[in-house]
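For this view, one protein chain was removed and the others were kept in their places.
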Amino acid sequence: MRRSNISILFFIFCITTTFGQQVEKSTYGVFALTNATVETVTKGRLEGATVLIRDGIIEAVGSGVVIPADAKIIDCKGLTVYPGMIDGGTTLGLEEIGSISLTQDFDEVGDLTPAMEALTAVNPNSVLIPVTRVSGVTSVITAPGGGLFPGTAALIHLHGYTPEQMFGGFKAVVINFPSSGRRGRYDRRSDEEVKKEGDKAMQKLEETWMRVRTYAAIDSATQGHADYNPEIAALLPVFKGEATAMVEANKKEDILAALQWIQKNKIRAILTGVSEGWRVADSIAVAGIPVITGPVMSMPTRDSDPYDQAYRNAGLMQQAGVKVALRTSESANVRNLPFNAGFAATYGMGTEEALKAVTIIPAEIMGVSDQIGSIEVGKRANVFVSNGDPFEPATEIKYLFIDGWNVPLESRQTLLYEEFLNREPGVEKKGVPGKKS
Amino acid sequence: MIKKLQICLWIWLLSVPILSSQPVHSELPQITGCVALVNAQVVTAPGKSPIVANVITRNGLITHVGPNASIPNDAYRIAADSLFVYPAFIDALSYTGIKEQKEEQGSGGPPGPGNRGQRVTVDEDGNPTLEDAGLTPFISTRTTFDPKSKSIEDWRSQGFAIAHVVPKGKMIPGKGAVVVLSGKSTDEAIWKEDISLFSQWSGADGNYPNTIIGMIAKWRELYNNAEQGMKHLAMYSEAPMVARPQYNRAHQALIPVVKKEIPVYFRAPKIKDIFRAIDLKNELGMKMVISDAQQAWSLKEYFQQPDLNLVLSLDLPEDKTEKKKPETKTDTPANADSTSQVSIDSIKVDPEKAAFEKRRAESHKMHLEQAGHLANAGVPFSFSTMSVKSGDFSKTMRTLLENGLTRDQALHALTVAPSKLLGIDKYCGTIETGKMANMIVATKPMFEEKSMIRYMLVEGTLFDLEAKEKKKSESSASSSAAGMLGGTWAYVIEIPDQKREGTLTFSVQSGEVTGKVTLQEYSGGEITLVNIVVDKNSVSFTFPYTIEGQEIEVEFDINISGETFEGTVTAGPFGSYPVTGDRIEKPD
Partner (left out) sequence: MKAYILTALSFCSIPFFGQIPKGDILIQNGTVITVTQGTLENTDVLIRNGKIKAVDINIKVPAGIRVFDAAGLYVMPGIIDAHSHIAIDAVNEGTHPVTPEVHVGDAIDPFDISMYRALAGGVTSIHAMHGSANAIGGQCQTMKLRYGESDPNSFVFEGAARTIKFALGENPMRVHGEGRGIQPRTRMGVERVIRNAFQEGKIYRDKWRQYETDKKKNPNTPPPVFNERHQTMADIMDGKIIIQCHSYRADEILMLLRVLHDFGVNRVTFQHVNEGFKVAPELAKFGAMASVFSDWWSYKFEVYYSTAYNAAILVRNGVITSINSDSGELIRHLFHEAAKTKRYGQLTDDEALALITINPAMQLGIDSRVGSIEVGKDGDIAIFENHPLSIYTIPLLTVVDGIVRFDVKNDPKDMRIDIDPEEETPTYYGNEEVEGCLLDTDLIFSHHH
């Protein structure tokens, strides 16, 4: 009895260790990416250069870098090193399966829930995360949605086992600016209903802000002893200009109204969505408010619009002088960020600017450009190595580093590929009675 | 006070309909069955010039027409020296006299989880009942016809004596009847019954057929089984050893369609609706009248084919450019200065908007020119009234005349064409001896702006419409309210230590007052006013507003004198404050 238990334990142990050996883990240490073309984004393109990574940081970049003895050398001949791409708006980590509400953690009950922290609900072990990062996306803003003040978004790096390990040092309160438009083609509300709901939301926004103003006054008068009010308190840093708000507005009229509201209330803001930004690009540029727009690969907002207007939107804003970063608004397919950037590049933005729009620009907009967004000494080692332009579908990503961790390019999707490309058994299974083998 | 004012409002608002629902068309007592229109300008048929003649009717028929027609001694004489006489109109497709049906609550749609009790009936085959599915070809117009319906009088007052009336419903509401717009009872009114089948692309709201694809499949199923059932029935009546036919009421009721004894009037406003109906006709082979059409202008060739006719809708798109006049004013700097709240943006001409407007205007014009275009192309058509209000009829006709339709073409489409379509041209459509005494007696030539219908003769019954004319001028009181209140006002509310400003905008249309308010503090745009009560110069209204998270009702009570007003504002529990205002923009 005892004996058999032991043998079972032994058996189980064997299996787990065998299985364990199959799981490739991230590795950490000193890495020298040598003989590489380096797309620094901020300091040009270097040929035959080395990128030295140590303790999670880019220690050296250039052609004359001395390779330390403890470095693991990765020969990048014929390959290019890029800074990891940043998606300016996703629900990654907050959403696992689209149709199953209990796996969705981005839309809390209530219209006024700015205290909801996206970072709290990020699932570091989401199957969607490895699927994303193998495309070269190393960081995303993951944001709550739904209602007027859905919560607080956070920048996360796509590697780590706790939210704290993933957190990228930027948060923003999301504001869905009231819309005077239809949510989509299948929004069947009457024109009157659309308008009424928009007006009501606007009234609510104004009313909320009036309360924040009052709360701020009481808070300062009482040296921080205002009544407990987490919703209003969460908005206080935005009111005071200490925190950033991500203000979602898409329709032309809504964008203009949002700009006006932002300026009137002197809010530090990022405009998000902005799908009709091209219609009012000059106004946005004059206001000096940065923009995170996307998905690029989407339909024009009106039937009368040119077919490629959504593809051109980001480029048109950028050319008007707006600081433009890109987003996918995705969870499962954040991996398509480089393709969205590629479309923006093709339709007017150009490859160089499009690459910036998914690297240094979002970093600047979030105020973390000292850490990520380019390949520069002292920055976090969020880089990937590819055999060509990462916007091209045919390009392969060869290596990926997040915070200096060399992350294996493996996801459930690649594992399924390996298992099923040549399935064993095939149509006939050996050893099944009555079947030919 | 509010209550009292509200009552005043009701009286004021209702005054127009109440008065007009009195017997303004005082039907003359039938002292005699003979009417003589003496010395009138008579247009006997479309295309004919007016002749000075006497028209004599007796027992519902026209007995004499001509300059020398002698006037019988027992005739009720109408001195018509300055009056114009036309054949009365025939409405090719309408709901005139059909009772309003209340939408059944909860019919349709169902039902997600938790709502299963209201799940639609699904029988073994998965088909709902014919009634739930909206497939009721066995229903006759008679069953929902109300001879006392006000719509009969309304359309008669517009010159109509005959209407082809169909029941309301979904895909196949039922069979149509030719109705004389004078009868006191349903039996008197209905002249010819079940002369058509009415169909439209209207799904069964959550029941099969719900969508256009379900509807077309259902039409095929019904038609093919009607055809088959017809043959089966014939066999059954001849041979004893044949199984009893199992075809249903709907199939039975479609047999006259299959036999081409009656046409299908297919309501098909848009061009896609028309194509789909014509495709169905070509596939199945029924006679069809494309009806209530708004977009048939490019289908001239289609209406050359046999068994296909056309009835155009009188529902014309609204002209949005008219409404925009105040905006265009801002183009001139002088006006821009005088209106205080014009933003710089609205003065700029937006090229994108201009391009949209150009395309919209072209499309709009196309809709208006349709009738004239088709008439000139020789496509015969009649008109349907089912989608329009009787009060808009003469304006609509004038619009069509301004857009290429000639008077004769219009008259043809309202008389001879529908009489042929309905197979009653032997009896009516023109003023000829022996035809039904259906005539319009008007003060001026037909369709002229100031032309008023003085009398209607419907199957010899004389309706005097003068009373209505008088009431109309009285009812123009509403336009004085428009003059007093209409336009945009700037207001100032005096709250201690502060002022609240904003604008009020009122418009008055057919006696109904609507209004909107903007508030300086509130950037959410306009809020719609409710409970607007107008009593002479005093006006009150309310609107909802959220203060401190609490929704309150803000109430205005103001007195207007000329271009200014003063009064009070009550903001729920927050108290009452004085308000003053000036008119900054008058309605055009």
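Going in written order, the chains are labelled A and B, and every chain counts its residues from 1.
The criterion applied here is as follows: a contact is a pair of C-beta atoms (placed from the backbone, for glycine too) under 8 Å apart; a residue touches a chain by one contact, two chains touch by 3 or more.
Just so we're clear, the structure is a prediction, and the values are computed from it rather than from any experiment.
Peer 1: Looking at A:Phe31, A:Phe339 or A:Tyr399, which makes contact with the chain not pictured?
Peer 2: In the complete complex, the chain left out is touched by residue A:Phe339.
Peer 1: Touching the left-out chain: which of B:Arg58, B:Arg142 or B:His232?
Peer 2: B:His232
Peer 1: Identify the residue among B:Asp81, B:Glu100, B:Glu261 or B:Asp279 that touches the chain left out of the display.
Peer 2: With B:Asp81, B:Glu100, B:Glu261 or B:Asp279 as choices, the missing chain is touched by B:Asp279.
Peer 1: Considering the entire assembly, which residues of chain B contact the chain that has been omitted?
Peer 2: 108-113, 116, 119-120, 122, 126-127, 204-214, 216-217, 220-221, 224-225, 228, 231-232, 235-236, 238-239, 241-243, 245-247, 270-272, 275-276, 279, 295, 297-302, 304-305, 317-318, 320, 353, 355-357, 359-360, 362-364, 366-367, 369, 373
Peer 1: List the chain A residues touching the unshown chain?
Peer 2: Listed in rising order, the touching residues are 96-100, 127-128, 179, 181-188, 250-252, 275-276, 295, 297-308, 329, 331-333, 335-336, 339, 342-343, 345-347, 351, 389, 391-396, 412-414, 416-417, 420-423, 426-427.
What we mean here is this: only the chains that are shown with their structure count from here on.
Peer 1: Between chain A and chain B, tell me the centre distance in angstrom, where each centre is the average of that chain's C-alpha atoms.
Peer 2: That pair's centroid distance is 55 Å.
Peer 1: Using the touch rule from the top, collect the residues of chain A that touch chain B in their complex.
Peer 2: On the chain A side, the touching residues are 178, 180, 195-196, 198-207, 211, 257, 260-261, 279, 304.
Peer 1: How about chain B: which of its residues touch chain A in the complex?
Peer 2: Contact set of chain B toward chain A: 352, 356, 521-528, 545-549.
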